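With one protein chain removed, the remaining protein chains of the complex are shown where they sit.
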Amino acid sequence: MASRRAGAKTYEQVGLAAWQATEKVNAELFTLTYGAIVRQVLADYEDCVPEANAKLDAMGRSIGGRLIEEFNAKNEQQRCVDFRDTCETIAGVALRMFLGVGGHCADWNADHTSCLVVMETNPLADFVELPERYRDLSYGQMLCGVIVGALEQVQTRATCEWEKDALRGGDGFAMRVTLVGQIDTPYPFDD
Amino acid sequence: MSAPPTPATLPEEPENPPGVHSVWIINKSGGLVFRDVYADIAPIDTNETLRLASMWHSMHAIAAQLGPELRGELPSETDGFHLHCAQTPTGTKLMLTCAPGTFADHDAGQAVLRTVRDLYADYVMKNPFYEAEMPIRCELFEKRLRDAIDAVNGAA
Partner (left out) sequence: MVGLATFTIVSNADVPLYEANLGQTPKREDAAHLQEFVAHAALDVVDERRWETPQTNLKLVDRFNDLLVYAHVTAGGTRFVLLHDARNEESVRAFFAEAHELYVKAALNPFHDADSPIECAAFDDRVRALGRKYFP
């Protein structure tokens, strides 16, 4: 999708440039490390799937809160002007930069406060098949947490959940990102 | 009759060394989380640095209310030193003080701050043991930053 900023690069081009400039790690190492984390979280919560989902989400949030600095530092980008711009940036730039996958936004609601961030592939889920007892596990929940945690640091409160999860029978991978509101920066005027 | 007390002579101002004097990092609520000095300048008391940091933060906030176009990049110059400041979209402020004339223009100062920001992202935010918004005690960061600033000062 083309950027709406006149003369600017498309989100995809920005993402590819960021991907070029990013240090890479072996994909299997990354995928297996994530798998090991999920297994460990499940073990820690004694296979209680809802708690494991919540924990993965919380871990993701704290990663997102840190990663946003990296994202800003490595992207000499203007501020996002609106939520639409923000989501296109997540889909086109951030997913490419951190996961090496392409993505795009789809299915916007009428007032542009909610969309699907569709991922071309999900490297976290390579090799994975959910056993029956973990049917409700949101395996990639950490990724949703990362997005929420990162947005929180740039004064945007949002929710993010998997809407399509191929591990649970969906066709492909897509996250529903919904704007909840802006976080006002409290200025320390009464310092 | 004793002679009127002569006004205490001020201690000799240390010579104003060239180059970058210090780097400051202020968190989004105005707390000073990092300060390091790279030149032989008059020492400042720790409490004073905290006070200065939060004062700068507040001035910044007021300036942003007055003229949003100033946001993040308020240049500030005195006879003794120049101050360059940048703000990340998350609200963290990076600041450096330097001798007047260290940087040819505003952009040159911002370029150094960008280096600081890269190191901050790498060695502070990505350090799993660093707690967000808390004082930065990361040896690697201090070392890399010192190397980077020394390189700037050496080249200047």
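So that you can tell them apart, the chains are marked A and B in the order they are listed, and the count of residues begins at 1 in each.
In this text, a residue touches a chain if its C-beta (ideal position, glycine included) is under 8 Å from a C-beta of that chain, and two chains touch if they have at least 3 such contacts.
Predicted model only: the values in this text are computed from it and were never measured.
Visitor: The chain left out touches which of the shown chains?
Guide: Hidden chain contacts in the full assembly come out as A.
Visitor: Among A:30, A:108 or A:134, which residue is in contact with the omitted chain in the full complex?
Guide: Among A:30, A:108 or A:134, only A:134 touches the chain that is not shown.
Visitor: Considering the entire assembly, which residues of subunit A contact the chain that has been omitted?
Guide: 28, 31-32, 34-36, 38-39, 126-131, 134
One rule holds for everything that comes next: only the chains that are shown with their structure count from here on.
Visitor: Measure off the straight-line distance from the CA centroid of subunit A to the CA centroid of subunit B, and report it in whole Å.
Guide: Subunit A and subunit B have C-alpha centres separated by 33 Å.
Visitor: Where on subunit A does subunit B make contact in their complex?
Guide: Those in contact with subunit B are residues 65-70, 72-74, 79, 153-155, 185-189, 191.
Visitor: Subunit A touches which residues of subunit B in the complex?
Guide: It comes out as residues 28-30, 54-55, 57-58, 61, 88-92, 114, 117-118, 120-122, 124-126, 132.
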